[in-house]
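All protein chains but one are shown at their positions in the complex.
The chains carry the letters A and B, assigned in the order they are written, with residues numbered from 1 in each.
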Amino acid sequence: MCGIVGLLVKHQKHRSRLGEWMLPMLIAMTERGPDSAGLAVFTEPAAKGRRKVSLYAADRATDWIRLGRAAKAEFGRDSTLTVKTNHAILECKAKSEALRAWVNKKYPELYILSAGQAMDLYKSTGLPAEIAERYDFRHLKGTHLVGHTRMATESAVTPAHAHPFTAGEDFCLVHNGSLSNPFSIRRKLEPLGIHFDTDNDTEAATRFLEWRMRDGDDLKTALQKGFDQLDGFYTFLMGTKNQLALVRDAFSCKPAVVAETDDYVAISSEFRALAKLPGVKNARIFEPMPEEIYLWSA
Amino acid sequence: MERLMGHTVTFDLGKQPLRDLNRFLHGNLNGTQRVRVVNPDGAHSIAVGVNAPIEITVEGHAGYYAASMNRRARVTIEGNAGPGVAEGMSSGFVRVKGNASVSAGAAGHGGLLVIEGDASLRCGISMKGIDIVVGGSVGDFSAFMAQAGHVVVCGDARHHLGDSLYEAVIYVRGEIKSFGADAHQEPMTETDLVTLKDLLKRAGFKHDPRKFKRVASKRELYHWNADANQEY
Partner (left out) sequence: MNQPIEHASGIAEQLHLEESATFNRHVIDYIQRAAATGLYEIRGLGAKRRLPHFDDLVFLGASLSRYPLEGYREKCHTRTVLGTRFAKKPIELEIPITIAGMSFGALSANVKEALGRAATEAGTSTTTGDGGMTQEERASSKTLVYQCLPSRYGFNPDDLQKADAIEVVIGQGSKPGGGGMLLGQKINPRVAKMRVLPEGVDQRSASRHPDWTGPDDLTIKIGELRELTDWQKPIYVKFGATRVFHDVKLAVHAGADVIVIDGMQGGTGATQWVFIEHVGIPTLAAVRQAAQALDDMNMRGKVQLIVSGGIRTGADVAKALALGADAVSIGQGVLIALGCNNSSYFQNGAHHSAVADYTALGTAPGNCHHCHTGKCPVGVTTQDEILEQRLQPAVGARHVKNYLRTLTMELTTLARACGKQDVHHLEPEDLVALTVEAAAMAGVPLAGTNWIPGSRVSA
């Protein structure tokens, strides 16, 4: 019910081409996921003391200009708001929690898709190509990104169920597969103060990792604990401020293929999504082994 | 220019729909002896269901199910193959010059599948008579529920090799990480050596058959009540 894409460029000179190289990958995943798509891109991090949030207005007409003014009034004149139709990135000299609280209070109708220093997140319903056009994915710049296309079953296809799911700051996860014990995971974590937005099994995995990392595990240790505690079939692709991480369960029934050159690491559910990347003819192409954690640093 | 004795037809999957290629391959080939597929770029279902003694070359990487349900054709993939290469094949010859993804040769009834690189998980799953020769290594659960045919692994085998094995036989040259339920190593016989020598020759690999181990079924799962505890 999903297609996943991941891309990390190894050299500064290619950061401006991140979106351009990714676009055909995402479009190739349309058959796997025609209903909604999402993308998390890791850009030049915000300066010390500054944080940004990605905001989504769905169908609601939003007076972004007014929001921008209000943010300046609240957080200082050096607040910025970057708008693309129904999506905006608000960056201020403030902590993530303060930004979230302010948006939740003043603009409760908006979805807060992510928070952090480096990560911008886009999610919407519709065909991947439409979404890419609306948010100008072609011109995205950054060190790495994680993307997803989704085949939906709920009647109202809302962004809440779309991947990537995020936790804390600058962490996101996309998932291909189906977990078989997501409700138990949710029931275990909610009493520990972990908040869930949906019943989605991918969110359960994300919150599990959030919990482990909150308790001090690094991502690798958290994923290793996941091998025992998360049941089902999965390929997880994750992004942190500095890394891409990729892992498959012991049965590895859900696909994943990696193409690596001196210039990039590209990941997708099917090779054909990678086929148009520059230099892919000479790339090292491989599939992740079961229960091995692959990490690439930006 | 067409030659009297047969000719080569080229399909460019960058420009022509996949449907045209497969429909051509299923139709009256008019003496075509060779088909080249260029710019495959990971497309799925390339050259499926062919039933003719024709040569097909895929110049690049193939997606899922390349050369599936093959009869009589000789297909060469000059790159990697996605999941299920040559699945359901009943005769003919399929060669992958690169690596093969999961479920290579799944449920195949006959013919020969050669993978020059590595095969991933579940190589030969549910096979029913196909022969598979892998120049490199195979992934977990290879030959799972393999009923008939041979799997030759010139490299290593990972975990759960031959789980629920039936009458298919596996020959492994390298290391076996672990056996699946009901699979175990048995001594190589003279017949094995002859069979293996022939398979290696047809695959084009120069290995000494005597360096291989034979893996076969213990046949303890054939009857579900074999281990039943009796009442008294």
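Please note the rule applied: a residue touches a chain if its C-beta (ideal position, glycine included) is under 8 Å from a C-beta of that chain, and two chains touch if they have at least 3 such contacts.
Since we're looking at a predicted model, the values are computed, not measured.
In the complete complex, the hidden chain is touched by one of B:Gln16, B:Asn51 or B:Gln185, namely B:Asn51. Among the residues B:Gly129, B:Gly162, B:Gly180 or B:Pro209, only B:Gly129 touches the chain that is left out of the figure. Seen from subunit A, the chain kept out of the figure touches residues 1-3, 31-34, 151-156, 176-178, 233, 253-255, 269. Where subunit B meets the omitted chain, the residues involved are 18-19, 22-23, 26, 44-45, 48-49, 51, 63-65, 68-71, 83-84, 87-88, 90, 102-103, 106-107, 109, 122, 125-126, 128-129, 144-145, 147-148, 166-167, 222-225, 228-231.
Throughout what follows, only the chains that are shown with their structure count from here on.
Distance between chain centres (mean CA atoms), subunit A to subunit B: 37 Å. Chain contact summary for the complex, subunit B toward subunit A: residues 41-44, 61, 63-64, 80, 82-83, 98-99, 101-102, 120-121, 139-141.
Touching subunit B in their complex are the following residues of subunit A: 250-253, 255, 257, 270-276, 285-287, 289-290.
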